[in-house]
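With one protein chain held back, the other chains of the complex are shown just where they sit.
And then chain A:
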Amino acid sequence: MDPILTGFGILADPISLAVILLGTIIGVLVGALPGLSSSMAVALLLPFTIYLEPVPAISMLAALYCAGTFGGSITAVLINAPGAPPAAATAFDGFPMAQRGEAGRALGMAAVSSVIGGIISLLVMVLAAPALAKIAHSFGPPEYFALAIFGLSMLASISGKSPVKNLIGGALGLLIATVGVDLTTGVERFTFDVPELYEGISFIPILIGLFAVSELLSQSDVIDQAKERINLTAIKLPSRDDFKQVWKTILRSSGIGTFIGILPAEGSTMAAMIGYNEARRWSKNGDKFGTGEIEGIAGPEAANNAATGGSMVPTLALGIPGSATAAVILGGLQIHGIRPGTYLFENQPHLLYSIFAAMLVANLVFLVFGLAGAKLFSRISLIPRTFLWPAVFALCVVGAYGVNQSLVDVTIMLIAGFIGFWLKRYGFGAAPIIMGVVLGSLVENSLAQSLIIFDQDVSRFLGRPVAILFFVLAALSIFYKPLFGAVHRMRSGPTISQRGE
């Protein structure tokens, strides 16, 4: 009981409560601003949390993550421009509803579905994370190596055009993590005689560069478009009839979102898309989806917010991020000297409950703030990019500089931004690179330790059933698409060849 009370004690501390509320408001705001994502906001805020105690710092980031996922739905409904990718599916039915004068009802449903999805996933988080950590207690380096490989292999199936490009991104991240003096041998790697690189490339400048500076460069060529903005008269909470219609959808999507979130690397965007598709598949009015169907809002909104709690499960229990934003939060844990996994649950069990409390508060607060302030947030989303992005750049510089008080970090941020811009142009996302950077040391250290245990005999991995299980899952996540594609082609071969596909 003690860890629970200690964890929830964060809500009794005015400063901690204030930073959680601040994180929630920033989250909704950032989520509502097209182009700014919750990953980017967490990355930008991370350097400033260094000045906070670890528990409120991580709680603030977690609250921002929750609120940012919801914030995107405001602009998705009101101006048909999802503030963040997870809200893209919400726009399919949210905007048509707004067009026919039901913006308040759509936003009310989005908020309530998000809160229910978020709270269900938090309950799963608080139950599943310690259990998973307990299982991981028996893991040795070979199992952790296999688990990290499984986590990276899941990059093949995250949203993006090309699984291979996601995997290349992950490998590039791993390569970045090798820069610096190798702690085992003392040998310099890719330091090019720059003393600031001896300790490796700082995580934060890379993060800010890849997420924020690359987006700034993309925004420089964006042509301003006049958006049709629906006037919001009043927010309407879902009626009893609405609830009757959507409760099954909300529960189903919450389950889907939590499960997708728990899978390493899979985030809210995929959860929302699957949530939407499943809502359509199971709905009696599936054919009306896309024309302003209330279930088309409840499905993706419950799923995308449920993915936030779900993604914290592997992040806290195993040190394997459940999503891109969770990867950034994992970086935050590392910066604050918190080691996820069994160690965390044995030595700082209250942290889990603090994060639970923070995310719970975030869910309840964004229900109030999000609804009461929807009108304001939708106006803020119309800030011209010409004024938004220079201020973001200033924050980027302060954030990159602030951690080590080093201008080299600012230079690294810019280089990461330029590289990120070109990679994005050719279909490589920032998230896989971040996942690679975060998992880099785990992959290398666990492999090296495994080789010592196995006396350099790699075949002895075969004697570790859990490691084999993770390797098989990794192989499946990489090859399931080509395998299923081949099977499908074999089954319907003549038809396909006739079509010339």
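What we mean here is this: contacts are C-beta pairs under 8 Å (C-beta built on N, C-alpha and C of every residue); 3 or more make two chains touch, one makes a residue touch a chain; residues count from 1.
Assume contacts and distances are computed from a predicted model.
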item	value
Listed names "Tripartite tricarboxylate transporter TctB family protein", "Amino acid-binding protein", "RNA polymerase sigma-70 factor, ECF subfamily" or "Acyl-CoA dehydrogenase", with the criterion being the UniProt name of the chain not displayed	"Tripartite tricarboxylate transporter TctB family protein"
Touching the absent chain when the full complex is considered, from A:L216, A:I294, A:A362 or A:V438	A:L216
Options A:K244, A:R425 or A:R489, residue touching the unrepresented chain	A:R425
Chain A residues that touch the omitted chain in the full complex	48, 51, 162, 164-165, 167-168, 171-172, 174-175, 178, 182, 184-190, 213, 216-217, 220-221, 384-387, 389-391, 393-395, 397-398, 401-402, 405, 407, 410-411, 414, 417-418, 425-428, 444, 447-452, 456
